[in-house]
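With one protein chain held back, the other chains of the complex are shown just where they sit.
And now, subunit A:
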Amino acid sequence: MKPPESTIGRMPISLSAGTPVKAGAATHCPYCALQCGMRVTVGETVTIVPRQDVPANAGGLCQKGWTAGEPLTSGERLTTPLLYGEAATWDEALDVVAERIREIQREHGPDGVAVFGGGGLTNEKAYQLGKFARMVLRTSQIDYNGRFCMSSAAAAANRAFGMDRGLPFPITDLAAADAVLIAGGNVAETMPPFVRHLAAMRDRGGRLVVVDPRATATAGQADLHLQPTPGTDLALALGLLHIVIAEGHVDEDYVTRRTSGFDAVRTSVAAWWPERVERITGVPVARMRLAVEMLGGAARAAILTGRGAEQHAKGTDTVSAFINLALALGLPGREGSGYGCVTGQGNGQGGREHGQKADQLPGYRRIDDPAARAHVARVWGIAPEDLPGPGRSAYELLESLGAGGGPRALLLFGSNPVVSAPRAGHVAERLGSLDLLVVSDLFMSETAALADVVLPTTQWAEESGTVTNLEGRVLLRRQAAVPPAGVRSDLEILRGLAVRLRGAEGFPTDPREVFDELRRASAGGTADYAGITYERIAAETGVFWPCPAEDHPGTPRPFLDRFATPDGRARFVPVEHRPPREDVDGDYPLYLTTGRVLAHYQSGVQTRRVAALNAVVAEAFVELHPDLAERMEVSSGDRLRVVGRRGVTEGVARVNPAIRADTVFMPFHWPGVNLLTNPALDPVSRMPEFKVCAVRLERAG
C-alpha cells in the first residue's frame, strides 16, 4: 500500500483547478451535505478535480474534498471480516451473526435485536437497512445518527410547513438575496464552497448576519455578528421577532394569506422585549435592531439554521422561533427567499426520508399512519400488520442496550457512536453489555473496536448510489474505483444476512434495483422519488423531490403556491425560551460547546486517516478566551483537562479572542468531548443537548 500523501505536488501547474486532467467518473464528495461535484480518476493514484456543472460547489472544493481519495488507498483499510478479533471468511462471519440473531430473538423477541444507521449512507442503503430491520428482523428498534443532526430542524419544519426539506429552494437563490441570517452555522469551515453563494450575495450589496457564540470564520465574513450565550438562540429569535413587530416589518398581507396562528405568537413575543433578551443572550439591543433592519429592509432574504441552534433540548422550539421570524417577514414560499436548515451529513437529507428513523417509513411516511403502512407493506410484499411500530430514538436506543428489556444485539452501519453520541462513556458501557455487536465500517473505528463481528465495507467511490443534498436535490454517485478484495457493500451484507434469516427475495445488491423499489415505496409520500431515475439525475445533474412522475420536472421550490399542510398555510407555533438543562454554577462555571473544524469530518474515522488533514489539526483542542486563559495562567499549547458531570477529557489550549470568555469550545472529531456532553433530549425531536453543558477547566500534567 502507498503511504498516505497529498497529491498537491503532482498536479500540473499549467492547468487551472477547474480543468479535468481527464474525464474521470462524475460523482460527489464523500463528506458533507453540500455534496460537491467532483470527477474521480483512479489510476496509480487517485486524482480528484471539482465539477463546474454542480451548482452547489460550482468548481470549488475544500481540503477534505481534494484529499478524499486518500482513504481509498489507505493501508489501514479493513479487508477481511473479524470474528471476535480474528480474521474470518464472510460465510463464517455472516453465519455467526445470523445464528446469534436467531438465538437472541428466540429468547428476547424481535426487539431483542436493534439496528443503528447513519446519515452518510446512500438512499439505497438507508432504504434497505430500514426494510431489513422491519421485514427480516421485524424489530421496531432502528434509528440512526441523523437524530443527532437533523431532527430538531426536521421536527420544526414539519410542524410549520408540513414538510421538511433542508433548503426548500436551490442554494443559488442565496446569491440573489439581499440578506441572509445564519443561526448556529459555520459554513466557512463545515462546507467552504457554500460561502461562494454568500460571497456572491455580498458582492451584490447583500448583508450577511451570523449568530454564533464564537467569532467563527463565517462570522468573520459577516456584516453583523450576534454572539449569544450558548443555549440562548431561542431567546434571541424571540427578541428579533419582537422588534420585527414593533418596527412594523411584519408582512401583514402574507401573514393573512399564507399562514395561521400569528396572533398567539404575536402575543407571546410581546413578553420578549429586546432589553430582556439582551440580558439573557448578552447580545446588545442595538445589534438586534441592526439585524432586524437588514432583514426587514431586504426584498429577498433567507433565514438559515445549523446545528448550533438545533442541537439543544429545546432545539425544535428554537428552530420554530426562527421559522416564526421568517414567516412574520413573509419569506417562506416566496421565490428568492425562505427558511432553510443547513443539513450536515453527506446524505443527511435522504437519510432521514427512507425509513432508518424509528418512527418512519420510506417517502417520509409515518410508521403509525395506517395508509402509509399499507402502501409500504404492499411494495414489500408483506402484510401491514407484520410491520413493527415506532421504536426508540437514537440516544434512548443506545441507552437501553443490554439493559433490562432493551435490545441484546446491535447491527451498526455508517456510524461511530462511541465518539459521536452524547455521554459517550455511558454509550460505550451499554455497547459493551450487549450479547452481540456487529459493525460494518471501512476502518477500525472506535466503535468497531468494541464489536464482536466487524464487517469490512465499500466506500463512496467504490460503489454507486444516490444521495440527496442539503437542497433536496437527488444526486448520483458513480463508482470510480474497484473495491479492495475481501470487502463487500452494505447491500451485499444485508442480502447475506437476509438469505440466512428469511430468504434473499427483496434484497438485491444492485443499487439501481434498490432505487427503483425505493421510488415505488416513496410514491405518494411527502418525499416522493417516483419520477426520479438514474438517467434523469445524470442528464439533469440532480432532480429535486418531490417528483411524482417521470415527466414531472421535480420541485426546486415546493412552497411557492401552498405549504404541505392540510390547509396549505404555514403554521406559526408559539414557543418560549428556557435555560440550558445544565447551566453554569460554582462547581462548573463555564459553558462547553462543540463543533467542527475545516479539516475534519464527523467522528474523524475517515479524515483522521488523511495526512494532509492531520497536518492542519491533529488532535482535539480547547479554545478559550484570553481573559480566561489569563485567569487560569495557561497559554496556547498547554494541556488542559475539561471536567464535567458526566466525564473528563483533555486537549491542547488554544487561546483565542474569538470565543466568549464564559465558554470553551472543543471540536468533536476526536474521542473525548462527547464524554461530557449532555444527553438531555428535546421532547419533540429527541435531539440531545450537544451544544451546551457546564464544565470547569484544570491544567493537565
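Basically, a residue touches a chain if its C-beta (ideal position, glycine included) is under 8 Å from a C-beta of that chain, and two chains touch if they have at least 3 such contacts; residues count from 1.
By definition in this document, contacts and distances are computed from a predicted model.
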**Message:** Missing chain, UniProt name, options "Quinol oxidase subunit 3", "ABC transporter permease", "FAD/NAD(P)-binding oxidoreductase" or "Cytochrome C Planctomycete-type domain-containing protein": which is it?
**Reply:** "FAD/NAD(P)-binding oxidoreductase"
**Message:** For a quick check of understanding: of A:129, A:149, A:188 or A:514, which residue touches the chain that isn't displayed?
**Reply:** A:188
**Request:** Specify the residue from the set A:50, A:483, A:525 or A:556 that touches the hidden chain.
**Result:** A:50
**Complete:** The one residue from A:45, A:172, A:221 or A:636 touching the chain left out of view is A:221
**Residue of A:87, A:286 or A:371 touching the missing chain in the full complex** = A:286
**Complete:** Touching the hidden chain, out of A:176, A:661 or A:700, is A:661
**Request:** Go through subunit A and note every residue touching the omitted chain.
**Result:** 8, 11-17, 50, 59-63, 66, 188-189, 192-196, 199, 215, 217, 220-221, 227, 229, 245-247, 263-264, 266-267, 270-271, 273, 275-276, 278-279, 281-287, 584, 589, 598-599, 612, 615-616, 626-627, 630-631, 657-658, 660-662
